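Got a structure for you, questions after.
Other chains dropped; remaining ones untouched in position.
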Amino acid sequence: MAERGVGSATDGQDSEIATSEVVTTTRLETFSDGVFAIAATLLVLDLHLPSGVRPGGLMHALFTAHQLAEYAAYAVSFFVIGITWLNHHSVFRQVREVDRTTTIINLLLLLVIAFLPFPTQVLAEYLNTGGRNAHAAAFFYSLDMAVMSLLWASLWWHCTSNGCQLLRTKMAAEAVRRSRLQFTGGVLLYLPMLALAFVSAGLTLALQAALALYYALDPLRRSRPSTPI
Amino acid sequence: MAERGVGSATDGQDSEIATSEVVTTTRLETFSDGVFAIAATLLVLDLHLPSGVRPGGLMHALFTAHQLAEYAAYAVSFFVIGITWLNHHSVFRQVREVDRTTTIINLLLLLVIAFLPFPTQVLAEYLNTGGRNAHAAAFFYSLDMAVMSLLWASLWWHCTSNGCQLLRTKMAAEAVRRSRLQFTGGVLLYLPMLALAFVSAGLTLALQAALALYYALDPLRRSRPSTPI
């Protein structure tokens, strides 16, 4: 799949090969979109009917602290996956050619995203219990997010290596440096969350939501000069 | 999606960027379609094997009032999601450019739609129990729908603001006013359902189905003049 890039299609069958390459990039995005959409939508399966509801007690049971924790965990994870999808799109819109390493890193990234419903369920279950179990749940959740940020950084470092030959438009060295710093900074934002988890599970969830919102502002966009390079 | 060819990226930055915007819209729709399709199909997981079936008692057990309530809730929610997808399509067919606010509102809308299997499960479980629990279940279901209508209205108000610059074809001020009224009217239709839930859960479900059918008639179509603007 990989190295047979557009550049190597020098003689004959140009349009044929060019087309199949476009499909390749498109198809990687289609598969990724699928995983994002499914992982986000599967989160609802983490929500459980309140148990032991007495006659007339459902209204109260639907809004207990435990249920609200489940809804909050659902909403934050849905938002995180949605924003990640958004940035995945921003990144791959700039990618011209998907090589094998990109594909492998992307697979690992999807693996970690598709895993998120599990830590979400753990967090939903233990968030409002407080104490060490809530901390462990928040740590487990933040661990998944930290690995995700590491894979994002790896993906971008790889895409901008070797003179950005995988990108649609060459980036200036300064822009490459700045964009790489931002992705690396992402890792530095997510690592302290692992420690914060042991202070407050609720605060950790709130900050994870805040980080997702921060990333909704598109780091790549800010690293781009006002005119396209 | 297919148009994002390699060839088109070579001539000038303008077409490249224009193309990538088109892809953006397409991809937002692809992601949304995914969430709609998955949320609708996941509804089947709300259906449970009847428990405590005696030898020879399955036929009866498959058609008890409780099972019929489950099927009805499944069917109404499937239809609601299907119709919402339909209207999502109608709206986004008119959108030329997806900005960040549109994306965020759309994400919230998807979050609420992907949540629907949960209130559906609650309603399926309590619809035929009657009394306050059935009312609470119908209220919870209607709450999800009311938030959905609010987000639809927000989405359309945003898309028609600033001289409709996000739309494919400029709408006349009068048409904008009328279409906004219709979306706002939608909210006014869904809010009373929150009160109705406390009168009758069954009637609430029936009216939710009726509202979905009403929206199947496409409010945007009716606000459109006979000739395209």
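Letters A and B mark the chains in the order given here, with residues in each chain numbered from 1 onward.
The criterion applied here is as follows: a contact is a pair of C-beta atoms (placed from the backbone, for glycine too) under 8 Å apart; a residue touches a chain by one contact, two chains touch by 3 or more.
Everything numeric in this text was worked out from a predicted model, so none of it was measured.
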With 2 copies placed here, how many are in the full complex? 4
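To be clear about the criterion, only the chains that are shown with their structure count from here on.
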Return the distance between the CA-based centres of subunit A and subunit B, expressed in whole Å. 25
Contact set on subunit B toward subunit A in their complex: 1-2, 4-7, 9, 13, 16-17, 20, 23-24, 27, 30-31, 34-35, 38-39, 42, 45, 100, 103-104, 107, 110-111, 114-118, 121-122, 125-126, 129, 131-133, 135-137, 139-140
Per the contact definition, I'd like the list of subunit A residues that touch subunit B in the complex. 6, 18-19, 21-23, 26, 29-30, 33-34, 36-38, 40-45, 47, 49, 53, 55-59, 62, 74-75, 78-79, 82-83, 85-86, 89, 93, 96, 168-169, 216-218, 228
